[in-house]
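Omission of a single protein chain aside, the complex is shown with its protein chains in their original locations.
Showing chain A:
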Amino acid sequence: MSPENTKELLESETSGGLKTELTLGLPGDSQVQKSGIKRGFTDVVHLNDAIAESQPHSKAQVVGWPPVRTYRKNLMKNGKYVKVAVDGAPYLRKVNLEIYSSYQDLLTAMGDMFTCLTICNVLNERKLMDSANGEEYVPTYEDKDGDWMLVGDVPWKMFVESCKRLRLMKSSEAIGLGSAAPSTPSKGSSISC
């Protein structure tokens, strides 16, 4: 369309009488929107599946959603939060490692958090036990290199620094797990605080 025609079209649209579809009357039947924002539920499901496939641990983030104030977001970020999974429990927890000063503190907290578990001392190692079924849990963690290690072998601060997530693993599955100290556990104390 030539520039003159375009200009005429714009002018006729804006002159007093509203000759175009943009009227001040009541709307008629709903029309399909041009910009395609409308999405059926199945579309959303497919879209979310696609997103989930590409990012297994988090959904694509939409600006300003969920509606949590920046102020609140910023304040919550402080501290080193890591996920804690317990084999067999349906929900993950998060702990802020920075509020504890020792492995003992951390184990106590985990015992509080997962109320079915109590700390028991078995051969100088710290373990957690489910008194209901006698199942023993060994605290393990994933370190910066992606390796799964037994909790308690390195100095506490080093542990806080390198820990990415925690898992209370059933004792039976913890065989052959990596240990930071290549020497045998009986050399010195096994947990540094």
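By definition in this document, a residue touches a chain if its C-beta (ideal position, glycine included) is under 8 Å from a C-beta of that chain, and two chains touch if they have at least 3 such contacts; residues count from 1.
Here is the rule we use: contacts and distances are computed from a predicted model.
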Point to revise | Omitted chain (choose from "Protein TRANSPORT INHIBITOR RESPONSE 1", "Actin-related protein 2/3 complex subunit 4", "Hemoglobin subunit epsilon 1" or "Alkylglycerone-phosphate synthase") - UniProt protein name | key: "Protein TRANSPORT INHIBITOR RESPONSE 1"
Practice item. Pick out the residues on chain A that sit against the missing chain. Key: 6-7, 10, 13-14, 18, 22-27, 30-31, 33-35, 37-39, 41, 44, 48, 52, 57-59, 61-73, 75-76, 78-79, 83, 90-94, 96, 98-99, 101, 112-113, 115
